[in-house]
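Only one protein chain is missing from this complex, and each of the others stays in its spot.
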Amino acid sequence: MDKIRLENVSYVYNRGLPFEQVALDNVSLSIRAGCVTGIIGHTGSGKSTMMQLLNGLAEPTSGRVFLDGYDINAKAEDLYEEWSALPEYAHLSKGARKKAIRREVARRRAELCFRVGLVMQYPEYQLFEETVEKDIAFGPRNMKLSEEEIGLRVREAARFAGLDEELLQKSPFDLSGGQKRRVALAGVIAMRPEVLVLDEPAAGLDPAGRTRILDGILRYQRTTGSTVLIVSHSMEDMARYCDDVVVMGDARVLMQGERREIFSHTQELTDAGLDIPQITHLVRLLRERGVPLPENIYTVEDAVLAVQALFAE
Amino acid sequence: MPELFIHTEDLCFTYDAEGPDAQPALKGITLDIYKGEYVAVLGHNGSGKSTFAKLLNLLLEPTSGRLTVAGMDLTAPSIGEKELLELRRNVGMVFQNPDNQLVATIVEEDVAFGPENLGIPHPELRTRVDEALEALDMTAYAQHEPHRLSGGQKQRVAIAGILAMMPKCIVFDEATAMLDPSGRREVLRTLRMLNREFGITILNITHYMNEAAEADRVIVINDGTLLADGTPDEVFAQRQRLCEVGLEVPQCTELLCRLREAGIDIPGERISSAESCADLIVAALGRHAEKGGKCHG
Partner (left out) sequence: MKNVAFGQYYPADSPLHRMDPRAKVILAILYIVCTFLCKNAISFACLVLSALVLVVLSHLPLRLILRSMRPILFIIVFTSVINIFMTKGEHLLTPADWRIKIYAEGLWNALFMVLRISALILGTGIFLTYTTTPIALTDALERLLSPLKKIKIPVHDFAMMMTIALRFIPTLTEETEKIMNAQRARGASFSTGSLINRAKALIPILIPLFVSAFNRAFDLASAMECRCYHGDEGRTRLKVLHYRASDLVAVLLMLSFGVGVFFLNRLGIGPHLS
């Protein structure tokens, strides 16, 4: 089942101005529900623009974005015909029906940013509250949840993000870089989004920090069965965490599919300007020297097994 | 005998030393760095590696211990305004966020900022700026506005600005952390070039293992103390110790170590680059085949 579908989506910055720039050019793709999908591409390939289209922060210049089969940018007028036949609207008078449909479209639109949670690049720069707890509660509070529910969600989100309970009363500005990043992640997770979209969640962190935040994301995904999209240019992280991979380049989708399938196209990936993991580079060097290893090795674990097999012969 | 450039003896630094929340960041570092070396300083966030960098040109003052840079005793009371300028001319520094270190609105004027402060007169000033831009391959962008450049380009402008001061040493304080892979490659190429062609001593403070593998020497700082010091091969051989303090080793090193742990005999010390690892594996496979052949034969 597809959670998200993009149909012929284009996005143009500064349309009609001399510095017009096409960020997405007729992009079509689908994201499987309950999976971790990596969106990978070099800077300027359009991947960051795409994520803003998914929760309605930006509207495509043309084309449609579907969440659970519903066009998130649909206008009430366009839906009138189709929805009139539905039981909840059929019995209403024309005027009341129009009004009800308009209300429903507005409601879906408003709830979109809670259903599709967006964690931007360097999200620690969005923290503003006096305490970590209040900051994480910002999203749930905007959802107009009860105080009790908010408290519950803050604690749950902090657990997912790997934040100790005692951090909750601290000021977010007193934390380390990695902790701040995880507070920002918790702030989005606290809205319990069905889809979690992250732009370079591990950028700039040290190895321990990287592992901690990516594990937190995975913990949320595994526990709640939500759909996760990670935008990144690190193939090493993609190889470790993603089920599916979408490769972007020059505002287009170059490839999409399951990780194994995509990662077997080593040459195309290099051509798309991506950095192949060092281990893949090593395997390639070995193959060039006649060592019979499979081409699509992207993790150290796979490489250990493959080389061990050679020595076992 | 190479010339000594940086010498530290039991160097300590404590943030807010007199205050109630005194936090020791460096707890006694003793090391020597020679002229023309390319050194990577590894450590996780908060290990004290950035503090170490900031001491080298007196952005921070040592709390105790000795620190000599370019023959100047930085802990001596005789350090005044004039000495400070001389030190900072000798030891340039490039920071993490490319946006926060560019001052001017035009690339070439930013590159000129350092030499202008040093009072370099015309026409030398013009020559220095042009040569620095040329060395960093940014001549075509001389008249551009910095905020329209890519991250890697911005960092190159920042480096050009330091190079135009003709320093003996450049310290890169996580200068690649905010860049994408291509930007990182650009900057790393530049580091190598500055070291080889200009003979500049390079200190690259980083937490990327692949970057450290490119240096001639790796220093690992953990919790304010020196954890390891040696060639990349020597340092990465201590994989267990590095992992214990939250660091990794390059994937190739990781592979080799794990194979060895699994009882496979792959001898050799050059374990930090993909090329040398490939050599070791091929050699080991050759020996393995020979042995196997003998058995079967």
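We just call them A and B in the order they show up, numbering each chain from 1.
The definition used in the following text is that contacts are C-beta pairs under 8 Å (C-beta built on N, C-alpha and C of every residue); 3 or more make two chains touch, one makes a residue touch a chain.
These numbers come from a predicted model, not from an experiment.
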Among the options B:K49, B:R88 or B:R239, which residue touches the chain absent from this view? B:R88
Residue among B:R126, B:H144, B:R241 or B:R260 that touches the chain left out of view: B:R126
Which parts of chain A are in contact with the chain that was left out? 13-14, 17, 19, 52, 55, 57, 113-114, 117-118, 120, 123, 125-128, 138-139, 142-143, 173, 187-188, 191
Hey, which chain B residues sit against the chain that's not shown? 57, 59, 81, 85, 88-89, 92-93, 95, 97, 99-106, 108-109, 112-122, 125-126, 129, 145-147, 158, 161-162, 165
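By our rule, only the chains that are shown with their structure count from here on.
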Rounded Å distance, chain A centre to chain B centre (Cα mean): 33
Interfacial residue positions of chain B with respect to chain A in the complex: 44-46, 96, 150-151, 174, 177-178, 180-183, 185, 207, 209-210, 246-248, 250-252, 254-255, 258-259, 262, 264, 274-275, 277-278, 281-282, 284-285, 288, 292
Can you tell me which positions in chain A touch chain B when the two form their complex? 42-43, 176-178, 203-209, 233-234, 236, 273-275, 277-279, 281-282, 285-286, 289, 291, 300, 303-304, 307-308, 310-311, 313
